[in-house]
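Moving on, here comes chain A:
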Amino acid sequence: MKFTPPAVALPFAAAFALAAYAPPAAAQEPIKIGVIGEQSAIAGASLTKAAEMAADDINAHGGVNGRKIQVITYDDHSSATDAVRAFQRAVNQDKVVAVIGSYISEVALAIEPWSARLHMPFITPGAASNDISKHVHDDYDHFKYTFHGWLNSAFIAQSICDYSKDILVGPFGMKTAVVMSEDAAWTTPLDARYLECLPTAGLKVLDHIRFNPDTTDFTPIYNQIEAKHPDVIITGISHVGVQPTVQWHDQQVPIPLAGQSSQATTSTFWKDTNGATEGVITATAASPGVALTDSTVPFTDAYTKRYGDSPAYCGYSSYDMVHIIAEAIQRAGGSTDPDKLVTALEQTDHVGTVGREQFYGRNDQFTHGLKYGPGLVTGVAIQWQNGKQMTVWPADKANGKVTFPSFVKLPKQASAQ
Partner candidate 1 sequence: MSGPVRLRIRGLAKRFGGLVAVKDIGFDLAAGEILGLIGPNGSGKSTVMKLIMGVERPDSGTIEFAGKDIAGWPAHRIARAGLNMVFQHSRPLHRQTVLEHVKLALLPDSLVRLAAAPHIEERARTIAARVGLADVADRHPSTLPFAALRRLEVAKAIARDPQVMLIDEPFAGLTLAEIGDFSDLIRGFRDEGRAVLLVDHSVKSVAALADRTLAMYLGEKVAEGSTDEVMQNETVRRVYLGGKIEAAERSHVPAETPALLEVEDLSVLYGKAQALDRVGCVVREGEFISIVGLNGAGKTTLFNAISGLVPYSGAVRFEGHDINGRTVGAIARGGVVQCPESRELFTHMSVRENLDLGGQHLPPAARATHLEWLFDLFPILRQRQSQHARTLSGGEQQMLAIARSMMMQPKLLILDEPTLGLAPVILEQLSKAMDRLRSTSITVLLGEQNVTFALPHADRVYVLDHGRITWEGAPGRFAREMGTGYL
Partner candidate 2 sequence: MLTLQILIDGFAISSLYGLAAVGFTLIFGVSGVLNLSHGGIMVVAALVGWATAAEYGFGSYLGAAVGVLAGLGLALVTYFVVVRQIQNSRAIPKEETEIFVLTGTLLWGIMIQEGMAYLFSDNPITMRPLIAGVVNIFGVRTPANEILIAVLCWVVIGLLWLLVNRTGAGKALLAASMNPRGLSLLGFELSRIYLLVWVIYGVLAGVAGVLLATFLGVSSANAGQLTASAFSIVVLGGLGSVSGSLVAAYLVGYLETVTAYLIAPTLRPIPALVLLVLAVYVRPQGLLGRR
């Protein structure tokens, strides 16, 4: 009976193929770092591109103790399943020493247990959920391999409250706000913090709206908000962005949009919204042409030169995280042993593109989270003004003044200053 149906043969043939290339252990083999992000999403792409740039920079300066850094990227289609598989592949197949991954809390939270189980240092450069560092805090010995390389929701909210106070309450005399957030992992703590820090910043919260991330028609939401007559809408959106912004503009909702709008931090956002984003304010890591530190501008320019657009917020942090890992390995005397690496990472004190980066300790509330505060990392506030992202906060870094499109009604015009 002659019989070799290709169909049956294939998967096992494939198995051979895969088994075939087990990496040869050479003395000077490069240090591999896995980077997981969705290529179809601007933030995800920016995350991996920035990491590759970091690796190149480090290698250009002789690498780590003479060993080159090699970045291996994986596309997770922003799906937890794919991300976990990619993570396993990075650890078991590609033998990386650390993984930088994802800007989506859902995904990061799915990877976290695996970093614990497989003892693999994992840093998320963009996810915001407080739970990431909470897990580490609650069960340190198990979860200590996870680090949170970007401000968590609580701090993002804090930074937004801070800038609202300085640029909205002060000059425009705004007194009331409505919080509008997508229903997602990262916004739960964000909203919690909003509700406590907005009032102290001088904005009374009239209403708090959470909507389904696959909402496409925002008209009802805006109408609901308008009925409350707030001075400003404080947003917490990342999965959505283009649609609420465009509809805000097309329907000429007379209330300013401020807060966190992750998609608005990308340089293509103007084109994506056909300029509807004019006047939108959002918090972000850093902004083009503004030197948060000495490395900000060089990085931004190099990135823009190499990829044509400027990095998304998680681009900055992912660039820094590669450096931080490299330094940690150096500190650990070249060892890539997970536990040594973790200890080394905990001692991180790195001046990166977004500020001075340190991780909270085992006993702080947000263990392994990025420290927030003046002199450390505060993030910046940018506003879209005719096609450009102008930095409007903090004052010492600002290169523009807050102005709003004509259809926006303001309590009072900016007090002359």
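By our rule, contacts are C-beta pairs under 8 Å (C-beta built on N, C-alpha and C of every residue); 3 or more make two chains touch, one makes a residue touch a chain; residues count from 1.
For anyone wondering why these and not others, all candidates are chains of the complex that A comes from, given by their letters.
For clarity, every value in this text was computed on a predicted model and none was experimentally measured.
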Neighbour chain for chain A in the complex, from 1 or 2, resolves to option 2
Could you pull out which chain A residues touch candidate 2 in their complex? 38, 40-42, 45, 183, 209-212, 214-217, 219-221, 223-224, 240-243, 246-247, 250-252, 263, 268, 271-274, 276
